[in-house]
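This is the structure, below, for whatever I ask next.
Shown here: the complex without one of its protein chains, the others still in place.
Our next item is chain A:
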């Protein structure tokens, strides 16, 4: 895994774990890789992965069964979206605003482009149905 310079590694790994949860790679109540296994896979210090798991546990994304390991919480998807939304609004959006302001991009143009983006996403999803609705309905 390539790490960026502007965010703590444990948070970047939290992003990676969240991504797997949102994509249903790791469905609710499934056991996720052990600290040791994920540390090995990502070539990082196990203490860093432990910090990630503790952070996600505090966010309600994971729960810990003592002696067995960490599991995906039943409502993990909602929790992930909740904390990612908070992060986006607090940290990424101001940066985005700065650029938008600096380059004088109008809200109308953004609106238009966002509508186009949503349409493209919907089209992509309808042609590739395997990505969504993997586990919940089974």
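Keep this in mind: contacts are C-beta pairs under 8 Å (C-beta built on N, C-alpha and C of every residue); 3 or more make two chains touch, one makes a residue touch a chain; residues count from 1.
In this text, contacts and distances are computed from a predicted model.
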item: From "ABC transporter ATP-binding protein", "Transport permease protein", "NADH-quinone oxidoreductase subunit N" or "Pyruvate dehydrogenase E1 component alpha subunit", the hidden chain's UniProt protein name; value: "ABC transporter ATP-binding protein"
item: Touching residue (missing chain; options A:9, A:22 or A:100); value: A:9
item: Which of A:36, A:85, A:98 or A:118 contacts the chain that the document leaves out; value: A:36
item: Touching residues (missing chain, whole complex) on chain A; value: 3-11, 36-37, 39-48, 51
